[in-house]
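Notes follow once the structure below has been shown.
For this depiction, one protein chain was excluded, whereas all remaining protein chains were kept in their positions.
Read from first to last, the chains carry the letters A, B and C; within each, the first residue is number 1.
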C-alpha cells in the first residue's frame, strides 16, 4: 500500500492544526497598542506552538520520505501522533489566556511529551515494517535526539509547578534542538 | 475519470472534520486540575469521535485503494458519506457538553448509523461500477462486518434511552471491531 | 504551467467551505428532542449548502479534468469563483438562524448567482486558453444549463421578497438540475 494518502492526510491535519490556532486569538477590546499588549502571553504561546507543529511537519516530512510502503500499524501510529498534536491548539489557548500559570504549562508539556512518544512509536513501527537493516534504521541509530527531548519534557512538567517559566524554557530548549531537521536521516540518504 | 481528486477531496474533508472538533473544546474557567476535571465528558466524547473518523479514513483508504476509475454515482455516494461524517463534530460537542444524557447519545448513534449505511452504499456503488466479479466484490463478500456494525448502532440508539452508558458501549464495541483495518481487502489484494 | 496545484488548492478550499459550516451549527440549549427541533431551519439551510458546494466540487472536477494547462486568467477566474463560494457559510448561517426571512434568502441567492456567473467566467477563460475548437468548447456548446441556472437565481432573488419559500424553491430547483454531473462533458470525453 502506497504512502501517498498517508502524506496527504497528515499534511491536511498538520496544516489545519497550525492554522486554526489563529482562530483562538481573540481580538482585544479597544484599538490602541495598550489593548494589543494584553495579548502578548497568548501571542507568545501561539508562536511556540506554530514552531512545534512546524518542527513536527518538518520531521514527519523527513521520516516519511524514507518510507516505501505502509501497513496498518504505521497508519495507526501516525493517527496516534496526529491525535496528540491535535490537542496542541486547545492547550496553547488555555496556557496563553491564563498567562502561563503552573497547571496549564505542565499540561502543555504533557501533550508535547505524549506527542514525542507517539513520534518515537511511529519511527519504531516504520523500522519494524522495513527491517532493522534498512537505511532508516541505520539513520535513526540509538535515537539520542528523540530520547533527550522526551527526557526534557518529562523534566519540564514537574518543574512547571515550581516555576512555570523554568518548565516552559525546557520546552523552548527542545524546539531549539529540533529546529535543525534531522541531520542523521539527511546524511544517510545523501551518503547512500 | 481518475480517482485522484476523490481521494484529495475526501482526505481534505476528513482531515478537517477530525481537527475542527478541537475548536469545540472550550477552555475551562480556572487553571487548576479541578477546572480541567469538568472537561472529562467532553474529552471522552472527543477521543471516541477522533477514533471513529480515523477508522473511516483508514477504511476509506483501503476501499478506494481497490478502485480503478470513478463515475457520478461513486462521487455522490462519497459526498453522501462525507455529509454524515461532517455532522460528527456537532453531535460530539452536544453529547460531551451535556454529560452523555439519553437524547444526545441516541442521536450520536443515529449519525453513526447513517454514516455506516452511507459507507455501505459507497461500497455497493463501487462494486456496481467495477463488476460483481472484481477483486473488490470478492473481498467484501457478504460484508458481515458492515452489517454487524449497522445492527449494533441500531440496537444502541433505543438502548441509549434506557441507559446512555449502555448505548454508548455498543458504539465503542463497533469502534473495536473496525479498529483493525479490513483484513478481507488486505488478504484479497495480497493473495491475488 | 500544470494544473496540479490549481486542483489541490481548490480541493482544499472547497473541502474547508463544506466542512466549516458545521461549526456554525450551535448546540441547542437543553438535551431533549424539542431543543433539537429549534435547529430545523438551520439544519435545512446547512443541507442545501452542503449539496451546492458538493455540486460545485463535482462540476469543478469535471471541468478541470478537461484542462491541459493553466494561465494567469484561469488562476484568477478560479480564485474569483472560490471567493463567492467562500461566502456561502456566512449566508447559510444568517439565513438558517433567522428562519428564512426575505432579505437573507434573497442575499443567499445573490451569492449563488455570483458563484454561477463566476463558474461561467471560469469556463470561458478555459475555452479562451484552449481554443474554440477544443473538446471542452464543443462539450459546453451554448451552455444552456449554466444560463438556465443564472436565470433561475435571478428570478429567485426578487421572488424571495414576495415569498421566501418561493425564492428558495427556485434555488432547490437549480440544485436538482445540476445534481447530475455535466453529461455533455462526459459524453464528449467518452465519445471522442
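As a working rule, a contact is a pair of C-beta atoms (placed from the backbone, for glycine too) under 8 Å apart; a residue touches a chain by one contact, two chains touch by 3 or more.
It should be emphasised that the depicted structure is a prediction, and the values quoted were computed from it without experimental measurement.
Of the listed residues A:36, A:162 or A:176, the one in contact with the hidden chain in the full complex is A:36. The set of chain C residues touching the chain not shown comprises 1, 4-5, 8-9, 12-13, 15-17, 20, 23-24, 72, 75-76, 79, 82-83, 86-87, 89-90, 93-94, 97-98, 101-104, 107. Although one chain is hidden here, its contacts on chain A can still be listed: residues 7-8, 11-12, 14-16, 18-20, 22-23, 25, 27-28, 31-33, 35-36, 47, 50, 54, 57-58, 61-62, 65, 179-181, 186.
Heads up, the rule we're going with is that only the chains that are shown with their structure count from here on.
One rotation lays the C-alpha atoms of chain B on chain C, and its angle is 90 degrees to the nearest 5.
Centroids built from CA atoms put chain C at 37 Å from chain A. A separation of 26 Å divides the Cα centre of chain A from that of chain B.
Those residues of chain C in touch with two or more other chains are numbered 12.
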